[in-house]
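Note that one protein chain is taken out, while the other chains of the complex remain in position.
Order of writing sets the chain letters: A, B and C. Residues in each chain are counted from 1.
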Amino acid sequence: MNFSSDNWAGATAPVMAALNRHSTGLAPAYGTDPLTEDISARFSEIFETEVTVFFVSTGSAANSLALSAFAKPGGAIFCHRDAHIQVDECGAPEFLTSGGKLVSVSGAAGKITAEALREAMSAFPDGVVHHGQVASVSITQPTECGTLYTLEEIRQIKAVADERGVPLHMDGARFANALVSLGCTPADMTWKAGVDVLSFGATKNGCWCAEVVVFFDPKKALGFEYFRKRAGHLFSKSRFVAAQLEGYFEDDAWLETAAQSNNMALRLAQGIRASGGRTAWPVEANEVFPILPKDTVKRLQDAGALFYDWPANGLPDDMAPSENEVCLRLVTSFATQAADVDCFLELLKV
Amino acid sequence: MNFSSDNWAGATAPVMAALNRHSTGLAPAYGTDPLTEDISARFSEIFETEVTVFFVSTGSAANSLALSAFAKPGGAIFCHRDAHIQVDECGAPEFLTSGGKLVSVSGAAGKITAEALREAMSAFPDGVVHHGQVASVSITQPTECGTLYTLEEIRQIKAVADERGVPLHMDGARFANALVSLGCTPADMTWKAGVDVLSFGATKNGCWCAEVVVFFDPKKALGFEYFRKRAGHLFSKSRFVAAQLEGYFEDDAWLETAAQSNNMALRLAQGIRASGGRTAWPVEANEVFPILPKDTVKRLQDAGALFYDWPANGLPDDMAPSENEVCLRLVTSFATQAADVDCFLELLKV
Amino acid sequence: MNFSSDNWAGATAPVMAALNRHSTGLAPAYGTDPLTEDISARFSEIFETEVTVFFVSTGSAANSLALSAFAKPGGAIFCHRDAHIQVDECGAPEFLTSGGKLVSVSGAAGKITAEALREAMSAFPDGVVHHGQVASVSITQPTECGTLYTLEEIRQIKAVADERGVPLHMDGARFANALVSLGCTPADMTWKAGVDVLSFGATKNGCWCAEVVVFFDPKKALGFEYFRKRAGHLFSKSRFVAAQLEGYFEDDAWLETAAQSNNMALRLAQGIRASGGRTAWPVEANEVFPILPKDTVKRLQDAGALFYDWPANGLPDDMAPSENEVCLRLVTSFATQAADVDCFLELLKV
Partner (left out) sequence: MNFSSDNWAGATAPVMAALNRHSTGLAPAYGTDPLTEDISARFSEIFETEVTVFFVSTGSAANSLALSAFAKPGGAIFCHRDAHIQVDECGAPEFLTSGGKLVSVSGAAGKITAEALREAMSAFPDGVVHHGQVASVSITQPTECGTLYTLEEIRQIKAVADERGVPLHMDGARFANALVSLGCTPADMTWKAGVDVLSFGATKNGCWCAEVVVFFDPKKALGFEYFRKRAGHLFSKSRFVAAQLEGYFEDDAWLETAAQSNNMALRLAQGIRASGGRTAWPVEANEVFPILPKDTVKRLQDAGALFYDWPANGLPDDMAPSENEVCLRLVTSFATQAADVDCFLELLKV
């Protein structure tokens, strides 16, 4: 009953198989090997357009470096107040953009709204040097609340970004989970909806370490290799990432593992509701945020269940935890078993 | 006959075995897993003192972040003019130290001398704000010329660093090769000789991606986790590095692979000399820099040999390549076979 | 009727007289001249303790550099959401601290409260690398709302800063206005209440360009000259600042000009209330924020009055401007004349 995080899991069998397959022999370093080139081409196929991809070492690096490519002096980066870049990356976006300011935008269920974005941007009128200048917009899909932007919502946000001439970044640390849940194509969820640059995360969904910055316009990717190298994020043995991704994409393994973790989350959610509980937000990917009585939580912990408490920010009063309740975050992964879920659910019943 | 670089090799069998062994199951993220803790303790055993270690993603990151921990405003970092941090890291040390200046120090065979270091530092007298201030000294072991500092040379450099109260960093991208060649202990080559912080590289010697910043005084390591995270270098699935290192250290595998590559380099060097050739610098680790007639080089290339040309900086006139000669860099690795070496040597003979 | 800002004024007669007096002759550059030393000593007298002072070129530089001296990787700087460093300095604090994050703290009338500060800091628990770490607290005296922290309020904020072991910075761009209004000593309002470092602004109160970073503990000032120089803020002809300050302090000229501007603000406030109007916040220094009917504002503008609109953030509903009202900012300076004020007040009456 370990629902701590999807980054507690290891690597999937196809990923390990590919790593083993490519572990011998010599290949050019620093991303010029044939396997890295193959996988780069594979990304263009998957996204149905010519993309430029860069492997980096962590999701924080992917986000921060993507944003650094669009940084400006006094630049403001707009994101949800709960976004990973805002609260969980130890200032990496600020540091790697040489001092960018992350401006929090409100919105229910972890999602910024087009209106709130426009309002937040209005504090940075063009040409008023004191306030700085708008630099970029970043959304997270799925969000920190386990919810999803619809394609229409992404398009609306893009429209606001366009009003100010700034690019749209998507933090896709759990990209596959969103994709499978929405049932759309990778192209639909990204460049067709207006995303300019994507942090494509594969680590949480079954790789050891495979995070990719994807530019949908190769012209915007020009020079990005210098941003990456300057921050120490150019792997010498790049094929170790490429190999993982080969296994990841093989026979749609990535979609299967994402479906598995999403399904486990749904199973959790249904069980919680069936036992009379509620979740803070809709369960749309692989995270579940049940609000449970404190004594139930204690019972779960005593039985060995692992999870984190979660600040249920921004809930309406009638949804928020009462004094006797607490909000938990349960994350499922490809390694989550139905038996684990059921064991957890069993404990909810008294 | 591929002597391009040791980072063209993949991963060794023990490293892959350990990775496979640890690929399943759940473990805490971000370096709090038991395996990472085990390997950290292993470092203290290997270095015979309590060390604090941090996994990072690349050698450039290890160097730059180690130096960032000792950065100062207007800080000058002293290194050899050919050092990797000076010429091969795309300004990562400057960027990650928020504007440090890398001051080149001269010295034959890739090694700075204590005298040249003292002289270079004298341009930064204490208290003269215009020139900035001394921040740290960095040496590379083995050097970019494939040579080694003796323990006494390291101690002398440390003594100069002490005169100005700054720490000594060692770039050990090929640490094991140096260690095996000198035949000393890890402790001898580092803290006992005055090294304060080490970039311990395992990638080139048989891992996929395993670079470690080692602090020999835990007090100096305080707060370093924030430097690492702020630059996007904290792996979520830290155990994938730990597992590699488990395999790396197992049964002294790391020393064996280093010995293998060193031996292949010596075999190359002996054959080159036997055929009447010369090397730019003594062969003391796993790099060989032969100076060869251009037509010989052409013959080697036509036969499929892979290597890079190398600027033979700083050679005395009677050693430097003539107009008809060129200096090559040949790097051996754990994957280099004696047959490959012999095939190369055969081509030297007409 | 120009109430645009106190930085629209020029220099006072004593300041110009001192500048003229010191404009000839030769003196050492870069702050080593006798006049700079005299003025530095004068600061120690004024603050009744040994202080270390640094002239810098702007208030933004003073704030940002002061904060940079206490920066940490992933460091969070806590300030009011309306603070100058948060909204008016184009990211200078973020840039000059190499990526600090400015965390907004709520509070009525431009003042953070100890409780809100503690709550905001709780999002940065010690040792949790993801969220970064607390670095410093900054308050503005007088605030952006023209209000003042009482000495007790400063002490309470300091106590919270102490709980987390971080220093307290005061942005004193209008330091003299606060001092005169509170009727306390410079020592009372700063180090005796817990301020570690002060941005002492003299520009708005009658100098051309005289901004000073004041450290109340000389040990904390060690090395600050490198921060200043590294950002290009070390004046060569330092005595041009020193001379201004000589004139500024002479015969308590600075207190007189501050009293003059404060009195003009009070006269405005009293007149506004006498005519049935209200101000958004109490008038405690040299800024007045009347909330006026839009047609009155139009009448004022038609008559040539100059001022800026102001977002009346954070007012309770019963105080906030109605649809037909707007909040203005009126700033008085040493150059403001009673006749100007009276002319403005006359226009309020219909």
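To be clear about the criterion, contacts are C-beta pairs under 8 Å (C-beta built on N, C-alpha and C of every residue); 3 or more make two chains touch, one makes a residue touch a chain.
The model shown is predicted, which means the values in this text are computed figures rather than measured ones.
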Next on the checklist: So one chain is hidden, and I want to know which residue out of B:102, B:134, B:148 or B:312 touches that hidden chain in the complete assembly.
Outcome noted: B:102
Item to check | Per the touch definition above, residue among A:21, A:130, A:273 or A:298 touching the missing chain | outcome: A:130
Checklist entry - On chain B, what residues meet the omitted chain? => result 73-76, 87-92, 94-102, 123, 129-132
Next on the checklist: On chain C, where is the contact patch with the chain that was removed from view?
Outcome noted: 2, 4-5, 7-11, 16, 19-20, 22-30, 56-62, 64-65, 89-92, 95-96, 203-204, 208-209, 226, 229-237, 239-240, 335
Checklist outcome for this item: Contact residues on chain A toward the hidden chain run 30, 68, 72-74, 98-99, 129-130, 132-133, 223, 225-227, 229-230, 234
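The rule is simple: only the chains that are shown with their structure count from here on.
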Item to check | Centre-most chain [mean C-alpha coordinates] | outcome: A
Checklist entry - Taking all residue numbers at the chain A to chain B contact, is the shared part over half or under half, that is, same or different? => result same
Item to check | For chain A paired with chain C, centre-to-centre distance based on mean C-alpha positions, whole Å | outcome: 41
Checklist outcome for this item: For the pair chain B and chain C, the C-alpha centroid-to-centroid distance in angstrom is 51
Next on the checklist: By the touch rule stated above, which residues of chain A touch at least two different other chains?
Outcome noted: 89-92, 95-96
